[in-house]
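One structure is given below, represented as C-alpha cells, and several questions about it will come after.
All protein chains of the complex are present and in place, except for one that has been dropped.
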Amino acid sequence: MAVRIQTEDFDIGAEIAQLRRANPKIGAVASFVGVVRDVNDGDAVAEMTLEHYPGMTERSIEDIITQARGRWKVFDALVIHRIGTLRPTDQIVLVIVTSSHRGDAFAACEFIMDYLKTRAPFWKKESTPSGARWVESRATDDIAAERWRLKG
Amino acid sequence: MAVRIQTEDFDIGAEIAQLRRANPKIGAVASFVGVVRDVNDGDAVAEMTLEHYPGMTERSIEDIITQARGRWKVFDALVIHRIGTLRPTDQIVLVIVTSSHRGDAFAACEFIMDYLKTRAPFWKKESTPSGARWVESRATDDIAAERWRLKG
Amino acid sequence: MITVLYFARLREELGTGSEQIALPQSVRDLDGLRALLVARGGAWATELAGNKALRAAVNQNMASGGAPVADGDEIAFFPPVTGG
Partner (left out) sequence: MITVLYFARLREELGTGSEQIALPQSVRDLDGLRALLVARGGAWATELAGNKALRAAVNQNMASGGAPVADGDEIAFFPPVTGG
C-alpha cells in the first residue's frame, strides 16, 4: 500500500497502470477521484487551501488502509491527497483499490474514502465573496463513516 | 450518458478527463475497471473471446444507466465494454460515474456493474489447457444484482 | 416472418446464429416458439427443451415464456449472460 501527500496533481491512469503492473492476478480496480467544487454551502468558492498534520496524516491513512485490508480481500490500495492551494475543478484526492473481485474492491474503496473524511487530519479553508472561512465538518460524513460499523 | 462496445482498449484517464471537462460542478468521480484474470474456476486461462448481441447490448446498458440516474443524483455515466479476443491482464470493462457527492457516485457505479453482469448480453468463451469452454454464469452475480432491490 | 437469433453456446450447438421463420398461426408466444423449435429434435431438443438455463429476448428486451410473439418480431435465445 502507498500513501502520498503532495502539492502536485496526480494522473489516475498512470497510477492504475502502475498498480496493475505489479500483479497479474488483479481482476477488479475500483477508484475514486474527489474534485474541488465551485460552490459550498451556497457560496461561490474561488479557491481553497488544504492544511494537514505531517506524519499523523500519513499514519492515519495507512491505518485506514490496514483496516480495509482486514475486512476485504484486497491486493493493494493507493491514496494520494493533495495539500496547498486548489481551485474549482482541481483534483483533491485519489483512492485506488485492486482486488480479485469487484465487490471487495468497491467496498474497500468507499470505506477508505468515508474514513479518510472523518479520521485523516486535513483542514480546508475556502475563499468566498464574503471572505475566507474554515470549512465546517459535516454530520453526513460522520454518518457515512459510522455505517461501516454495522456492515460485515 | 454514453455506452461504447468496442474491440479497442480504453484509457480511463482520458475518459475521466473528458467527462469532467463537460461539467465544472462535478465533485466526485467513481470508476471501475474489470480485468481479465489468468485463472477462472481453478483453470489457467490463456485467452477469452467475448460475444455480444449488437443493438440489445447497447440498449440494455443504456437502460441500466437510466435506472441508476433515477435512483441517485448522477451527472453522467460512461460504460465501455470490449468484445473480441482478450488475454489475461487486458481490460474488459470500464464504468465511470460523476456526481456532486461520493455516496451517489459509488452507489451508481457499483449498481451499474452489478446489473451489467446479469442483464447485458455478453458471453465469454475461455481457452484453457483442457480446451475451449463457455463461461457459466455465477450465482454470486445474481445475488449481487438482487441486493439492490432491498436498498433505497 | 420473424427473425430468430442464437448466441454463444446455442449458436455453436445449433450451427446457426440467425434464421427467418414463417410464424405458424398456432404460435402466439415465446413458449410456443420454443416448442416449435424443440420439435426439430437433435441439438434443438437438447438445447431448448428446458433442462438447460436459457434466456430469451423479444425485440431486444429480456422476456419470459408467456411474452407474445408476432409477425415482424426479432426473437433471441441465449444462455445466461457472462460479461463484465
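Chains here go by letter, A, B and C, matching the order in which they are written, and residues are numbered from 1 within each.
We adopt the following convention: contacts are C-beta pairs under 8 Å (C-beta built on N, C-alpha and C of every residue); 3 or more make two chains touch, one makes a residue touch a chain.
Just so you know, these numbers come straight off a predicted model, no measurement behind them.
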Check: Omitted chain: which shown chains does it touch?
Finding: A
Checklist line | Given A:V3, A:V74 or A:I92, the one touching the chain that is not displayed | finding: A:I92
Next item on the list: Specify the residue from the set A:R59, A:K73 or A:R87 that touches the hidden chain.
Entry: A:R59
Item checked: Contact set of chain A toward the excluded chain (per top definition) -> 34, 50-53, 55-56, 59-60, 81, 92-93, 113, 116-125, 134-138
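In this text, only the chains that are shown with their structure count from here on.
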Check: With chain centres set to the mean of the C-alpha atoms, which chain is at the far end from chain C?
Finding: A
Margin query: Between chain A and chain B, what distance separates the C-alpha centroids? Give it in angstrom.
Written below: 23
Check: Residues of chain C that touch two or more other chains: which are they?
Finding: none
Next item on the list: Please list all residues of chain B that touch 2 or more other chains.
Entry: 34, 113
